[in-house]
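Entry: chain A
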Amino acid sequence: MIALHLLTGLCVLAGLVFFAAGTLGLLRLPDPLTRLHALAKADNIGLGLIALGVLPQLVASGAVLAAAKVVAIWLLLQLSSGAVAQLLAEVAFRDSETGADDPDGAAAEAGEP
Partner candidate 1 sequence: MSLAFDALLCLLALLAALRAVAAGEGFSRVAAFMAYGLILGLVWVRLAAVDVALTEVAVGSGVTGLVLLRAVARDDAPAPLAAGLAYRLLAGVVALLVFAGLAAVVLLLPEPAPSLAPEVARHLPATDLGNPITAVLIVFRALDTLLETVVLLLALIGVWALSPDRTWAGRPAVLLPAPWSGALEFLARLVVPVGVLVGLYMFWAGADVPGGAFQGGAVLAAMALMAIAAGLLPRPVLARRRLRALLLAGPFGFLLVGVLGWVFADAFLAYPPGVEKAVIILVEAAITLSIAVTLALLVLGPPVAEETE
Partner candidate 2 sequence: MSGGALPGLPPADMLLVLAVILPLFGLLPLLLLGSRLAERLTLLVLAAGLAVALGIGAEVAAAGQAATAFIGGWRPPLGVGLRADGLSAVMLVMTAVVLCATGLYAMTGPATPRAAGERMPTAFWMLLLCVWSALNLVFVAEDLFTLYVALELLTFAAVPLVCLDGKEGQIEAALRYLVFALFGSVLYLLGTVLIYALYGTLDIILAARRASVSPGLVVALAAMTAGMMAKAALFPLHLWLPPAHSGAPPAASAMLSAVVIKAPIFLLVRFWLDLAPESLAVKVGPILAGLGAAAILMCSLVALAQHRLKLLIAYSTAAQIGYLFLMFPLAAAASAWSALAWTGGALHLASHAFSKAAMFMAAGLIAEAVGHDRIKGLTGLGRALPVSVAAFGLGGLSLMGLPPAGGFVAKVMLLSAAVHLGNWWIALVILIGGLLAGGYVLRVVVPALQRPAAPLALRPVAGWREWVALALALVAVGLGFVPLEPSAYLAIGRPASWAEGAP
Partner candidate 3 sequence: MSAETLFGLAAAALCAIGIYGLMVGRGALARLIAFNLLGGGVFVLFGVVARRGAGAGFGGDPVPQALVITGIVVAFSATALGAALVERLAQLRAKGGAPSEEPEADT
């Protein structure tokens, strides 16, 4: 029982570290692509670790259905955060090509494909 709690605590703590690092990256990194990179790590591994930490607790207390929901949430997030990061990166890349990401948007009219 103690081992179970210890596992949960460690996993959640490690997950939080990833979230903190991801948030720090979001705030401090210079351009959209690297920020996305930081964020994706937080989402995937951070949430994964927290889910992993919570799972044994749920299973041990008999809430198998809830455990399945946690797994489903993690899977859905994997999917959507991966795809959304890809889409955002696309837009960021397109904007960097056309120079549209300067804050005034002055160059926005320049050659949109």
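How were these picked? Simply put, all candidates are chains of the complex that A comes from, given by their letters.
Here are some notes:
Going forward, a contact is a pair of C-beta atoms (placed from the backbone, for glycine too) under 8 Å apart; a residue touches a chain by one contact, two chains touch by 3 or more; residues count from 1.
Small disclaimer: the values here were computed from a predicted structure and weren't measured.
Interface remark: chain A makes contact in this complex with candidate 1 (options 1, 2 or 3, touch as defined above). Residues 76, 79-80, 83-84, 86-87, 90, 94 of chain A touch candidate 1 in their complex.
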